[in-house]
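Here the complex is missing one protein chain, while the rest keep their positions.
A and B are the chain letters, set down in written order, and residue numbers restart from 1 in every chain.
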Amino acid sequence: MNRRYPRFYYTPSREIVNGNVQIDYEIENGRITNPFVYFGYDRVISSADIGKRKYVEAIPLVSRMSFADKHTCEELFASSVEELNSTEVPLLAKHLRVLILELSRISAFFLNVFNISSALKFSMAKSWSLSDMKRVQKLIVEIKGSEFYSPFIIPGGVRCNVLSKTMGLVEREIGLLESKLNDYDSLLFQNELFRIRTSGVGEITKREITEFGVTGPSARAGNVSFDVRRRLPYEIYNEIKLDAAAYSFSNVYDRVLCRRNEIADSIRIIRYILSNIPHETEFINREGYSSGLLKVREGTVFRRIEGVNGEFVCLMSSDGSERPVNVKFRSPVYHIAGELLSKLIGRNSIDDIDLVLASVFLIPMEVNL
Amino acid sequence: MTGRYYEAGFLSHDIKMVIGAEADYNQSLKKISVNVRKESLTFLLDFLFTKWGFNYLLLMQCREEGDKYRITYVLSSRKISVPVIAETFLLKSVPVFTTVGMIFRCAYGYEREIYSKFGIVFEGNPDTVSYYVKNPLTGGESDE
Partner (left out) sequence: MIRLGRLLETLLQIKYVARDKEGDTSHAKYPQHSDALPAVIDSKCTSCGDCVRICSVNAVEEVEGRYIISGRCIRCMMCEVLCPEAAISPKKNEGE
């Protein structure tokens, strides 16, 4: 069989996709045809590695499964174990968990803005978003009192309590970030150039969203409103009211705007936590831990959490011992990264590949969890 | 969407009437588990898709268990908060199954992954074609 057209290979920079991705495609009459996306071997830890170890040994490894969704993975693992053991988590720990989850959501928003700005070569937005992302990550490290990759959300509660001076720091930083959102609005969303460049590009239809099971901001921007925090509330999300805005099409502009509006929600949730945090000292329930091991009761549990990109799920089976029988995580990036991504790339021109890849917030290390 | 327990009860009853398998509704862990024979699986998934609104395939996994493969499908619906976990077994000696990609489009990706790890061929999925069908043994060099 003779090929009519040569096959091109394109590797977007790591500033645009947060990992190793290679796209190969053909060009016919200036349009991309037959694209195929290869995800590089960025994966360090997978579900199979977690399943081979004991529960207590797997706790630090779960944090290293993804760099953007690490707290979501920790929360999934911890809550699955707690559900099987019917462990009661202290109220303080629930508040601290939600605080860390929302802070990581804010950090992911700035990373997404960094990706989009890199794709569009908007240097100002790129440096602002990178510094703000580092700022939020330093705040997370300050709350944890330890490394960024050390686990904070562990089965039974959280690893340590948070000092009151750290809470004061969180309040100051959140106030600063909220004022910066206005600057981002004037730099990006009210910028006519940004709007012209991103509207009408990288559109995902509502039918494709439901067909491929896309969730998160990419789906909400297409008016398919499904948020696990609202529909199946966990931790303290049943006490919090989340806003639901309406968007027209899931194009690049709407996806970024959706994330920006959800950051306003996250800031409100963090303020709620700071004002309602219980005055207790117990931050972990050590039930289930004995002699340095964690035994989990027999059963199978399926947990769903709202991650940075959408619905993150975990299936865990246990036989009553200190090792799991089966653990499987699935990231929301998986549903976008397959056939849908190839379709998106094929539908848009070569100039827009970077923009489309940045807007769906690909995290290649999460694809084969 | 509230977790109304009676809906889960009706669903378990429906599953039993349709394929004759017991659907176990676990109220504390909030899930419905069904062990299905491989011949009835696509019929069950289609029934859940059309009649009960289980439009989303959240997870599909394959594990080795002795001389069999256990394939797990986790489905969710926007109407009912309880997910359905359907499991079926395949013998290792006959690693062939039907694709569910015509019901859930995203299943093609999962099946491709399972094919690359375990070699299970999903009939109907163009990416999981057996090696010998893709590369038929011919007498001489193939014509290009």
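Following the convention adopted for this analysis, a residue touches a chain if its C-beta (ideal position, glycine included) is under 8 Å from a C-beta of that chain, and two chains touch if they have at least 3 such contacts.
Please read these numbers as outputs of a predicted model, since none were measured by experiment.
Enquirer: Taking the complete complex into account, which shown chains does the hidden chain touch?
Expert: Touched by the chain not displayed, across the whole complex: A.
Enquirer: Would you mind spotting which of A:Val17, A:Ile59, A:Leu92 or A:Ala337 touches the chain that isn't drawn?
Expert: A:Ile59
Enquirer: Can you work out which residue in A:Pro151, A:Gly338 or A:Pro364 touches the chain that's missing from view?
Expert: A:Pro151
Enquirer: Where does chain A touch the missing chain, residue by residue?
Expert: 53, 56-61, 63, 138, 141, 145-151, 154, 159-160, 176, 284, 286, 289, 291-293
Simple rule for what comes next: only the chains that are shown with their structure count from here on.
Enquirer: Can you check how far apart chain A and chain B are, centre to centre, with Cα atoms defining each centre and the answer in Å?
Expert: It comes to 27 Å between the two C-alpha centres.
Enquirer: Give every residue of chain A touching chain B within the complex, in rising order.
Expert: The touching residues are 1-2, 83-84, 86, 210-213, 226, 231-232, 299-302, 304, 311, 313, 315, 326, 328, 330, 334-335, 338-339, 368.
Enquirer: Show which residues of chain B lie in contact with chain A when the two form their complex.
Expert: Residues in contact with chain A: 1, 26, 28-29, 31, 33, 55-59, 61, 63, 72, 74, 76, 78, 81, 83, 85, 104-106, 108-109, 113, 144.
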